[in-house]
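The structure that follows is given in the form of structure tokens.
One protein chain is absent from this view; the other protein chains keep their places.
And then chain A:
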Amino acid sequence: MSQSLPSSADFSKTPVTVLTGYLGAGKTTLLNRILTENHGKKYAVIINEFGEIGIDNELVVDADEEVFEMNNGCICCTVRGDLIRIIEGLFKRKDRFDAIVVETTGLADPGPVAQTFFVDDDVSRRARLDSIVTVVDARHLPARLKDSREAEEQIAFADVIVLNKTDLVSPAELAEVERRIRSVNRFAQIHHATRCDVALDKVLDRGAFDLNRILDLEPDFLKNNPAHGEAGHVHDDHCGHDHHHHDHGHDHGHHHNPAHGEAGHVHDEHCGHDHGDSIHDTTVKSVSLKLDTPVDSRKFDAWISELLATQGQDILRSKGILDFKGSDKRFVFQAVHMIKDGDFQRDWRSDEDRFSRLVFIGRELDRDALQKGFEGCRA
């Protein structure tokens, strides 16, 4: 069942930052910096590991991570019942805080947290999800990705990744860790840190779930992606070589990688198919699709609705900008699992190329099938 998200973020609503990551990655250090640094905001903190961490704040609420399925029976349409209750309770006295941080345990799936803000009317009336921030430990992440589905999901859901303890790894190891993160989530902003010393304005007030700011993420991504040929570079359709017309074969000239099925082919994350655990430890990956000619809005709506209804369990997050035929405005779109939202945004500028782009982060993503489906939406 697909539900719609409330339209575009209202900035009079209280922003909520979700902070995820394993205990020991540096999450508590970052949380305490958010609470004590002078940024003029009072935070209410909803935490789950109270006993283990010292939090320096007036308004700390103990939560129990009560994940409830909605009654329609879909296992991915889950909400955090405790969050709904606590946020409602906090707003009985809203003069005590300006913003909320929700800390989750290392074992928590960020999906239900994010969905809570879209599914529950009483929550979305007052609060808006600002972004999901994941703190990872540069040294231990590779092991985490091997043994924990949650570690991978926390990276997959993240808008901002604080890659912490970079001083404890070599430059080569760091580049490798970053490549691994990118293979899961190509679109998050990655900030290197030692002792979580990331500037807080990179973490707070990101508006990552604001439809109007979806596009802003892309230039950041480009900046964050090391140059072609450098360590940590992730190939995507900005590289200038052909990834999105996958039908044309593996066109990675510079890789000298024979085509799929031919002798000597090396599987990598560009192949567009799932390589399984024997090759990658991670099962989540990102797919970016682009069309340069206008899209038919009805075809797109039918396709994306069907796609999310049938594969929404595996598609963790998706976002897009669409050039609909007959409209001068850009259409922006996002979804968390099956719960989607879309709205017309500003006019296309006369000096910019019109295009449509979709990004998916999820499991079992069949890039070729997605591309084919998207191509079918051409006007």
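By definition in this document, contacts are C-beta pairs under 8 Å (C-beta built on N, C-alpha and C of every residue); 3 or more make two chains touch, one makes a residue touch a chain; residues count from 1.
By our rule, contacts and distances are computed from a predicted model.
Asker: Assuming one chain is omitted from the figure, identify its UniProt name from "Sugar ABC transporter permease", "biotin carboxylase", "Heme lyase CcmF/NrfE family subunit" or "WD40 repeat domain-containing protein".
Answerer: "WD40 repeat domain-containing protein"
Asker: Can you tell me which of A:24, A:89 or A:171 touches the chain that was removed from the display?
Answerer: Answering carefully, the residue with contact to the hidden chain is A:89.
Asker: Residues of chain A in contact with the chain that isn't shown?
Answerer: 50, 61-62, 64, 66, 68-72, 79, 81-82, 84-86, 89-90, 92-96, 120-122
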